[in-house]
Every structure is written in C-alpha cells, then in structure tokens.
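See structure below.
Only one protein chain is missing; all other protein chains are in place.
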Amino acid sequence: MGKSILITGGVRSGKSREAERMTLALGQPAIYIATAEAHDDEMADRIARHQARRGPEWHTIGAPLDLAGALRDSDGTAPRLVDCLTLWLTNLMLSGRDWEAETRRLTALLPELRAPVVFVTNEVGAGIVPENKLARDFRDAAGLVNQQIAAACDELWFCVAGHPMKVK
Amino acid sequence: MGKSILITGGVRSGKSREAERMTLALGQPAIYIATAEAHDDEMADRIARHQARRGPEWHTIGAPLDLAGALRDSDGTAPRLVDCLTLWLTNLMLSGRDWEAETRRLTALLPELRAPVVFVTNEVGAGIVPENKLARDFRDAAGLVNQQIAAACDELWFCVAGHPMKVK
Partner (left out) sequence: MGKSILITGGVRSGKSREAERMTLALGQPAIYIATAEAHDDEMADRIARHQARRGPEWHTIGAPLDLAGALRDSDGTAPRLVDCLTLWLTNLMLSGRDWEAETRRLTALLPELRAPVVFVTNEVGAGIVPENKLARDFRDAAGLVNQQIAAACDELWFCVAGHPMKVK
C-alpha cells in the first residue's frame, strides 16, 4: 500500500508548498490532481499562480468531483498530490452530490492504492460561528471530511506560518 | 485532587469524541455535564446526535449556567465531562451574568475537586476579525475563558482533524 499523507492548515499557511515538497520527495515525476475549477477571475488567478510555481516535474489531472476515480485511474508508481479536499467538497455540494458517500468511497479506496498520495485540506472551523446556515453546514462538513481522511491516512501534518507540525 | 484536562480545537475537530474517550479512561460510569440548551432546531439536532453517540456508561446532567455548582454537587469518584465551555459562556452572556466572576469561581473550585474533570472548548479566534462588535467581544471573552481554564488544568490538548496534540 502506498503511503498516504494529509496536510491541513489555515489559508496561506504554506500547505500547498509543503505538500509539493513532500510529494516530490516520494518520487518524480509526480501527478498533480487539481480539484479547483475556475468559476471566476479570482479563482482563475489563484490557480494560475499555483501552476506557475510548479515545474516540469509535474503532470496535471483535473478531478473536481470524481476524486476516487482519478486516484484509482492514476495509480501506478508516481506519487499523487490532491489539492485540495475543501474545494472538492465545495464542488460536490454545489452539484448536489452525496459528499458523505464520496468521502466513504475515498477512505475505502486508500488501503488499495499502490502509489503514494498526499492530500491538502483547509482548517475552516477556528473562527467565530458564521451567521448564515450554509456556511455553518459547510464548515461542519469540511471538519468531518478532514477527520475521516485523517483517520485513513498514515500521516497528518498541521501547517503554521509555512512550517509543518506532525500531528500523527 | 482529581485530574483536570482541557481539550480545545475548531468546530468538528473531534474534540467531543476525544474528550469522551479520555473521560471513560479515567473511570466508568462517567457523568456528562451538558451546557447546551436547545434554543432552536439546529441546536436540538446537534444535541440529539451527540447523545445518540454516547452509550449507557454515561449519566447526563444539565448545567447551562451554574457549572461550578454542578461540578461541586457531582463530586465523588466518577469522572465528569463538561461539554462545552463556549456554550456555557454564551449562556452566561445571554442571561446577563458576570462571566468573569463565574470563570474565577470555576478556577478556584478546581483544586478542591476529588473526582477528575475533562472540559471541552472551542477555538473561535483564528479567523478574520468579525464585523460586528458583539462577535468581537464574544471571541475575546472565549479566548480569556480558555486561557484561564487552561492555566488551572493539569493538561491541555489541541485537536486537529480528529487527532489530539498535547500542548501541556
């Protein structure tokens, strides 16, 4: 079974850069599984900045919804980086999919994968309770996804100001 | 003096589950001191989900306001779990009580307790500054309560994605 790692942290805590470093340390070239879709200019900018930082040692795949399928289909020897679970959850919710079932599909798949996978996710639950119910439901769901993927992964890291702390 | 533990973390970080595990490890049966009141359907749902997860090894007491009194009255040999301090603070503020005095009562009581107690609380201060003053005042108060209870407790744990990190 390939090693599995979850990296979490607040926005701009250095999660993606750390995840790229860890993935390339597991093998090169590596596969970048992007869950982001460029719905607006701000998101398109953010995707372009992330891509510009990555070099030719990366092959990129888009997987906004069927993440388990993308991990199964890309399984071989190259390590995969999934960036990020929070956007994947957003995409599932916006398209009316069953995110709990998709999360179970993902955790069930992990022990069967041969190549390593590094997941990036976000901490969204350490602020004040949001006033709108959709935001409250989203942060509940994001926390549950993080817990379930973390339980299924071999390692869990928490990024603070660009530096990873090992949690498990 | 009974051991005292504070467990903090963002929403859905696995705090309550970890606190239940730690409390039962200190002795069974255990006493669950609930600070929640079902003001609306969303909160009633959340309470019901939490109760459904707990088994018959728990005896439940409600203490929305007089937490020090509930801890003193239930003191014996059974460990207590207080879930959670953030809702207790909310209840004190909504009913116009002096939360600073109540927090001092609580920290003064801790060294006198014979049976162990595990407190659950929330991190609410790691997001952007809220626009409304009430929310800013609340997160200031919540942070101060957390600091004071943490200082009075033997152990402090911080939960990330379902996994506890020992802080002290």
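To keep things simple, chains are lettered A and B as they appear, and every chain counts its residues starting from 1.
Note that a contact is a pair of C-beta atoms (placed from the backbone, for glycine too) under 8 Å apart; a residue touches a chain by one contact, two chains touch by 3 or more.
In this text, all values refer to a predicted model and were calculated from it rather than measured experimentally.
Peer 1: Which parts of chain A are in contact with the chain that was left out?
Peer 2: Residues 9-14, 42, 123-128, 130, 135, 138-139, 160-163, 165 of chain A touch the chain that is not shown.
Peer 1: Against the chain that's been left off, what residues of chain B make contact? List them.
Peer 2: Answer for chain B: residues 6, 8, 10, 121, 123-129, 133, 136, 139-140, 142-144, 146-151, 156, 158, 165, 167-168 touch the chain left out.
Note that in this section only the chains that are shown with their structure count from here on.
Peer 1: As a quick test, compute the distance in whole Å between the mean CA positions of chain A and chain B.
Peer 2: The mean C-alpha positions of chain A and chain B differ by 31 Å.
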